[in-house]
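Please read the structure below before turning to the comments.
One chain of protein is taken out of this complex; the other chains stay put.
Going in written order, the chains are labelled A, B and C, and every chain counts its residues from 1.
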Amino acid sequence: MINVAIVGVSGFTGLELVRILLHHNKFHINYVSNSTGGQSLAQIHPELHGVLDMAVSKTSIEDIADKSQLVFLAVPHQTAMSIVPKLLQKGLKIVDLSADYRLDVATYETAYCPHTDQTNLPYATYGLPEFYSKDIAATSLVANPGCYPTASLLGLMPFVPYIKPNTPVFIDAKSGVSGAGKKLNATTSYMHIQENSFAYNPLAHRHSYEITYILKNLTQQSWDINFVPHILPVSRGMLTSIYVQLDQTIDPNKILKEYYKADRFIRIRTSPPTIKETSHTNFCDIFVATKGQNLFINTSIDNLSRGASSQAVVNANIMYGLDERLGV
Amino acid sequence: MINVAIVGVSGFTGLELVRILLHHNKFHINYVSNSTGGQSLAQIHPELHGVLDMAVSKTSIEDIADKSQLVFLAVPHQTAMSIVPKLLQKGLKIVDLSADYRLDVATYETAYCPHTDQTNLPYATYGLPEFYSKDIAATSLVANPGCYPTASLLGLMPFVPYIKPNTPVFIDAKSGVSGAGKKLNATTSYMHIQENSFAYNPLAHRHSYEITYILKNLTQQSWDINFVPHILPVSRGMLTSIYVQLDQTIDPNKILKEYYKADRFIRIRTSPPTIKETSHTNFCDIFVATKGQNLFINTSIDNLSRGASSQAVVNANIMYGLDERLGV
Amino acid sequence: MINVAIVGVSGFTGLELVRILLHHNKFHINYVSNSTGGQSLAQIHPELHGVLDMAVSKTSIEDIADKSQLVFLAVPHQTAMSIVPKLLQKGLKIVDLSADYRLDVATYETAYCPHTDQTNLPYATYGLPEFYSKDIAATSLVANPGCYPTASLLGLMPFVPYIKPNTPVFIDAKSGVSGAGKKLNATTSYMHIQENSFAYNPLAHRHSYEITYILKNLTQQSWDINFVPHILPVSRGMLTSIYVQLDQTIDPNKILKEYYKADRFIRIRTSPPTIKETSHTNFCDIFVATKGQNLFINTSIDNLSRGASSQAVVNANIMYGLDERLGV
Partner (left out) sequence: MINVAIVGVSGFTGLELVRILLHHNKFHINYVSNSTGGQSLAQIHPELHGVLDMAVSKTSIEDIADKSQLVFLAVPHQTAMSIVPKLLQKGLKIVDLSADYRLDVATYETAYCPHTDQTNLPYATYGLPEFYSKDIAATSLVANPGCYPTASLLGLMPFVPYIKPNTPVFIDAKSGVSGAGKKLNATTSYMHIQENSFAYNPLAHRHSYEITYILKNLTQQSWDINFVPHILPVSRGMLTSIYVQLDQTIDPNKILKEYYKADRFIRIRTSPPTIKETSHTNFCDIFVATKGQNLFINTSIDNLSRGASSQAVVNANIMYGLDERLGV
């Protein structure tokens, strides 16, 4: 068994990591922490009463190193890059669920804030296994992708060769409320969300930088990504509806099947995917349709699973040479 | 007082008409019917106990003509065009909430079925008051618009002059469940909808014909409309997220304000509209944003109010020369 | 027209008062305030854009007196009793939606906190019109009832003569989330409420004092009230399920019809009432059933309407000698 630490266990993705790892037969949860410590896991997440009621420590690099070989960081951006250098020095493997190691310095600083660990940034690997599995297998630091970029990139990549040059890509994304995190605010109160839906940060969300940057990395070309996320009145789950213009007529299902023929976590659907059908799984369901040379790509993932915690565990599996599906 | 008949009172839009007309001081509900008769209004809609508990008749042309001057048809397509000719012969004014008189013959028959009242079809007026109020004031037969076309056309029209020629328009629409009507099916069961969302009829919904047809009528040019509706887990309400490419850089809010300066039911918003903020109103809220020469147009209406019954009442107000806002 | 002030317009009941009074043809909203001032009504409640976008003042006794004859206090307990004496001195009529004037000193101080206006407390009238309409017509200060007491007392009162002496009354109540008010807390976040339900303050909720106190007042006998409220994952609405033991076999529907034969806001139902059927109305729907000498009483009200704002308007109507149904 490989001992595992979950840092930032109080949030939604922390809880999701606990749930997944409880049934993983190679990774053993040996340390959980948050910024304050002093409570038990079941005090923070009452559903864990009688399931796993260990103490939640105040995060300490020494303790993490003593108790674990593999660390999941489920902490906010900025916090992650303040911890990662020390954990790497201790020789630990890390899957970082924050944004801190997903971008290059320039893009990161445009989208977020000054980057304080430029030393390790170039050595991190973007943890989207369909595209980077070899790199993931070789690294000690995986930058686990954002939820929107995961759902968008998995939909777009098969069709890159057919997209008409110099046309915009429109990504209309819809996410459950858990994507906003656990911090209280009026926007995510029940009274605001119930029977409601709305766009937020249209054309200006941080994840549009991540989509654009990674897509450029994967394709060696520039992209005009227009990304508008919306809140859905559901707890979890995510849809993207992607609209692109092609430079030829294509058989999109044939292309999709060929592209993902070896990938176990992609399901090609013959009708539009639903949020529920990928709920609590690592699947990305994809549906495609065309009207002339316009292409509609429709993907569904669970924002807390494929968009965060189950993808993190898949990445850890790959880092340790295990079957990527273990425990997921 | 003008006596009013509501034909097809059992459905969601029928109930909504009742609710609105109860507070209208010129229109008096004098006759309500459905295809079977034999129940009271409160048996069908229990919330009307103690409010308006009149008998629901089996639809009869004679009775409608005896009891009313103005008829709201809240019946399915095909049923409407089987009734309209007889009602017009009786000299009644009609607001038809079905699709039967919205399109020309060719478009209608492509999207729906053979048209059986080609005599009256050319004399119907499309009931989108912002664009057709003069025609509405002069007609006896208003074809009340579909919900998606209402929300889409109100968003698109101000920007027509600036859209880059020969580029596609992408309309990503989201609707509450009431849009599917009251008929039981597995798709609209609670267990399927709760915590769920999904696209349906992507690029193939009947309303895409209506949007395309009316837009051509209004602009005298052809359009490549790509329309994908989605179901939201809410009872009522509708968002459209429209993506277009411009041929110049514009100030979209300035254009919008100028375009709708005289319209009382349009609200120009400085942040993305929400479903709740237009709920139970006839407002269409519009928000716009650009990224370079890409334009995002975001509209919110209540599918049962502005998308059906309150717009029907506004049309009737205009037909009778009343203040369009009366009772709405 | 009677000029009206709404003090505490930011909350859910404040908004509900605005919505109701907008359609009232005798009461005119002439002043709205909250504890800070400085915003417009539509900034606080965006759905009011284009509907009523007046300035929200910082609450001032002088301004209230200048601008209104009738005041609705939609403020927290304690705040109300700090304002009421001054407003009474100005000769204004008051409907107080807080708990401050509902109980006697001893009961109030047990359930809440020290009472700071014992001078006026004895002159306040409890605003449950079915039982206190004559007193309401004669007073300047109505203590608008709590939502749970309204739904409980309306169900219990007809059966008081038949309840077995010295047996407990069990009230299992269920309320929508708006009952908790607008203040942010983890309990009322979407992520906590969605797909959830739970009891809170079992056998210890403040409203159990109010139910017990008013019931004693009405019946001149003591009661063993056991009250357990639950949160429902709905925005608004309330059910009570009341269980009592009788000392005889009764025909509960006959008793109910006789008891409420003159009351327009009570609907006696032949099947259990639902939350939706009383939504946005002032109705209290009641259903009863027996098993031997055990009686089940089931009531439904809208916690924001009959449980707060529409009942407040009914009380104001009665205070002014208007038809109690005006505007409701």
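Everything that follows uses one rule, which is that a contact is a pair of C-beta atoms (placed from the backbone, for glycine too) under 8 Å apart; a residue touches a chain by one contact, two chains touch by 3 or more.
Only a predicted model underlies this, so the values are computations on that prediction, with no experimental measurement involved.
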Omitted-chain contact residue, chosen from B:N185, B:T249 or B:T270: B:N185
Hidden-chain contact residue, picked from the options C:A111, C:L232 or C:I286: C:L232
Footprint left on chain B by the chain that the document does not show: 12, 177-178, 182, 184-186, 188-195, 233-235
On chain C, residues whose C-beta touches the chain left out of the figure: 167-168, 170, 172, 174, 192, 195-200, 202-204, 224, 226, 228, 230, 232-237, 239, 241, 243, 245, 272-276, 279, 287, 289-292, 294, 296, 298, 300
Absent-chain interface as seen on chain A, which is shown: 23, 46-47, 49-51, 194-195, 264, 267, 269, 274, 276-279, 281, 283, 285
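One rule holds in what follows: only the chains that are shown with their structure count from here on.
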Chain A and chain C: spacing of chain centres that average the CA atoms, whole Å: 47
Chain A and chain B, separation of their C-alpha mean positions in angstrom: 40
Touching two or more other chains - residues of chain A: 192, 195, 233-235
